[in-house]
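A protein chain is absent from this complex, but the other protein chains hold their places.
Note that the chains take the letters A, B and C in the order they are written out, and that residue 1 is the start of every chain.
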Amino acid sequence: MRKAAVLGALLIIGAMLLFAIGKMPAMNSRNAPDKTHVIPRYLEKGEEEGGAKNIVTGVILNYRGYDTMGEVTVIFSALCAVVALLDREKRGLSRSSPDASGVRSSVIVRTVVRFAFPVIVFFAVAYMMLHGEGSPGGGFQGGAILGASVIVFTLAFGLPESTRRMPLKVRIPLESTAIVGFLAMGIIGLAYGVNFLTYLLPGVHGAMAQTVRNLMMTVIEVGIGIGGGVIFISIVFAMMREDKYELQPDVPQP
Amino acid sequence: MNWALNLLLLLFLVTTAAVAIRLRDLLAVAIVFSAYSLMMAILWTQLRAPDLALTEAAVGAGVTTVLFVLTIFKTTRRED
Amino acid sequence: MPLAFAALCPIWGMWRRKACFPWSLLGVAITSFLVWSLIGKVNASKVVAYNVSGWRPPWGIQIRIDYMGLLMACLITGVGLMLLIYSWRYIVSEIKEERIPYYYTLYLLIFTAMLGFSITSDLFNFFVFMEIFSITSYALVAISGERMALRAAFKYLLMGAISSLTVLFAIAFLYSATGSLNMLDISSRLKSTAYLPVASVALILFIAAFAVKSALFPVHVWLPDAHSIAPSPVSALLSALVIKMGVLGIFRILFTVYGHSFSGLSSTWNSIAGVVAWAAALSIILGSVMAIIQRDLKIMIAYSSVSQIGYILLGITLISTRGMAGGLYNIVAHAMGKACLFLVAGIFIYKHGLRRIENLRGIGRTMPVTAGAFALAALSIVGVPPSAGFVAKWYILWGCFQEGQYAFVIVVLLGSLLSAVYCFRVVYYMFFTGAGRPGVGLDEAPFTMLAPTAILSVGTLFFGIFATLLLPSLNNAARVLLLK
Partner (left out) sequence: MNFSRMFHNLNYVVSALLFLMGLYTVVVKPNLIKKLIGLNIMETSVFLFIVSIGMVEGGEAPIVAEGVKSSQMVNPIPQALILTGIVVAVSTTAVALSLCLKIHERYGTLNAAEILGRGEP
């Protein structure tokens, strides 16, 4: 009965969506409104104005930089939400309990991870974050890979080892680098009397202006990368944490 | 864009999604979902969005799956 | 001009753990000051616009503070400040100690996101801010970690996430039909688009999604749980401000993006406005009825929010200047009144652990200020003459007569009657029954909790008596919107 009602509702929604899709501009068409209105300028001048060969990067950091600031705020608030629910791992836990995560992988896995780890980190930082303006990839992708590498490390060596290497003291300031990077670069713009998050500063011309802009965008990219990566790591740590000390019986009260 | 490849990928997408919905072993669901994300990443390279493909592969197939698997380990594997 | 952005700036970084409360108080206070300093500017020039990154609208993101945005921003900063002060003493009793820094961080984030949401003029930016305040509000609901809170938060999360996705889907439709993301640009391009059916489906999706966010009748089910279970300042925040964001969303979509008397879509527009109006009318009645049968004070207040949101949306969708002004006025009235009611409920929980209405017997004798604040705010919710709620309801009624919608006249009056029943029942218990507690004497809450409550309740009275402060500009705004 309930299923039937749900299916009926879905049918109605589906019919509505299909109706709209049938009336939409055909896919791949060059004349659809979205390709004729705003885009040509991005594509033609994107490299020169946006400051990146990869126009997506230009759009993200420059034309729509404010959105990206919102994006890093989203993930920052997700982190706050997760730790507000689950609490951070306890300090000193690594010493007292031998292996809180309960996972101890084989020597082979650990050796492979030990060698692969620096390579992945190097790839993430060098290729993704710094090189993002000319090829696919950027700060956030780099950060995600960075985070993933630490997660792999954790799976191989256990949570205590990881938390010992990346203690809370280090992570907490790093988590906000993404937002701080945006703010700092925005305030530099404001100090020069232009709008927030503008990278071309008045009074700086020619090649110098390009350099300054690239520098500012790189700072933001690296900020996003480190911030995003560390946030992922912290979320995973919070979820892996063994919270034996407050485990309550599951039995519902009568 | 290659039409046949596109079609194939779309079919795969729908199939993996359907399998993910039908399966009752949650761990398997998480793995199938990660395959679904990878399909999506490949589809995005076909749609000329390499940035997105990278992100989806790293975040969708990587981080999200790790989060799901962690949760499943700490809770329950069976869908009851 | 840079002020408009500077208004957002200071709060981002305010997360440090040490001395969280003064630090976040400072952030909120500075922001409030900046927002209020904009009032004169907006009044002088109707709208203050600021291009982030220095790109003009169709290319970059523009922040645009119009009357509506300013109204919301002032409300958010004003009520937000009060709630923050209240939180200081209160949350210690409901939240584990190590979570308190994150409470303040989340509070600042939600505060920032709501401000950004009210003043942006870019659709995708709109979505991003909506996600920030949604995610933070799920967490704030669950932050106490109680069983019921977790359940309520999960339900809220599912409904909220689905509605967010629907918004994104609608944005995609609109983008494919117009090729733009700026609201005003979309609005002008819609007039000549060849893809009107796409735009109308997008309109339906938008309205459905924001109806969930604002807890309109058929999709209000998450609200009573989430709002009654959260810690009281959070309940107040959610009820007073966050659901207004859903209203603001409906408002923006209906008027800023699509626009009244819009040539190609006017029939769709009108029928959707009609549907929203009827859903709002149902919300008014059912919300009140549900409030009457509740025995838990906070759940009762939460259901009353459903009915008050109905008033606001009914006013907005009446398509008459009076009704619109009334609806907007009710946003102010309800924000202050409802925040005050939740804070009072919070004080009862803080001092005595009382949630049930029957247990409040005679509490008016030992806590006269608290109970008095409750009575004042309740008067406003019901709509008794010198209060802000009265002005709002009067204008909505006037709007109904203007449009000849006599069915809605009955709904508005009946709704007031029903809300009188549930409000005065509580007032009656507090003042006119029971012999008071033994041990007598005054037994009020700490000053930092009492002061915000009292200020908010006096505020409802103030805006009732001095309604002329706001009404002319609201009337103007309504006239501009409806003749567009």
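Quick notes on this one:
The definition used in the following text is that a residue touches a chain if its C-beta (ideal position, glycine included) is under 8 Å from a C-beta of that chain, and two chains touch if they have at least 3 such contacts.
Being a predicted model, the structure only gives us computed values, none of them experimental.
By the touch rule given at the top, the unshown chain touches A, B, C in the complete complex. Although one chain is not displayed, its contacts with chain C can still be listed: residues 124, 128, 131, 135, 138-139, 142, 145, 147-148, 150-151, 153-154, 157-158, 161-162, 164-165, 168-169, 172, 175-176, 181.
In the full complex, chain A touches the hidden chain at residues 2-3, 6-7, 10, 13-14, 17-19, 21-22, 24, 26-30, 32, 34-35, 38-40, 42-44, 46-47, 53-56, 58-60, 64, 67-68, 70-72, 74-75, 77-79, 81-82, 85-86, 134-136, 140, 228, 235, 238-239, 243, 247-248, 250-253.
By the touch definition given at the top, chain B reaches the unshown chain through residues 1, 6-7, 10, 13-14, 17-18, 20-21, 26, 29-30, 33, 36-37, 40, 43-44, 47-52, 55-56, 59-60, 63-64, 67-68, 70-72, 74-76, 79-80.
Going forward, only the chains that are shown with their structure count from here on.
Note on chain placement: the centre of chain A and the centre of chain C lie 31 Å apart, centres being C-alpha means. Residue ranges on chain A touching chain C, taken from their complex, read 16-17, 19-20, 23-25, 32-39, 41-42, 62-67, 70-71, 73-74, 76-78, 80-81, 83-85, 87-88, 172, 176, 179-180, 183, 186-187, 190, 194-200. Partner chain B is touched in their complex by these residues of chain A: 28, 54, 56-57, 128, 136-138, 140-141, 144-145, 147-148, 151, 232, 235-236, 239-240. Of all the residues in chain B, the ones that touch chain A in their complex are 1, 49-51, 53-55, 58-59, 62-63, 66-67, 70-71, 74.
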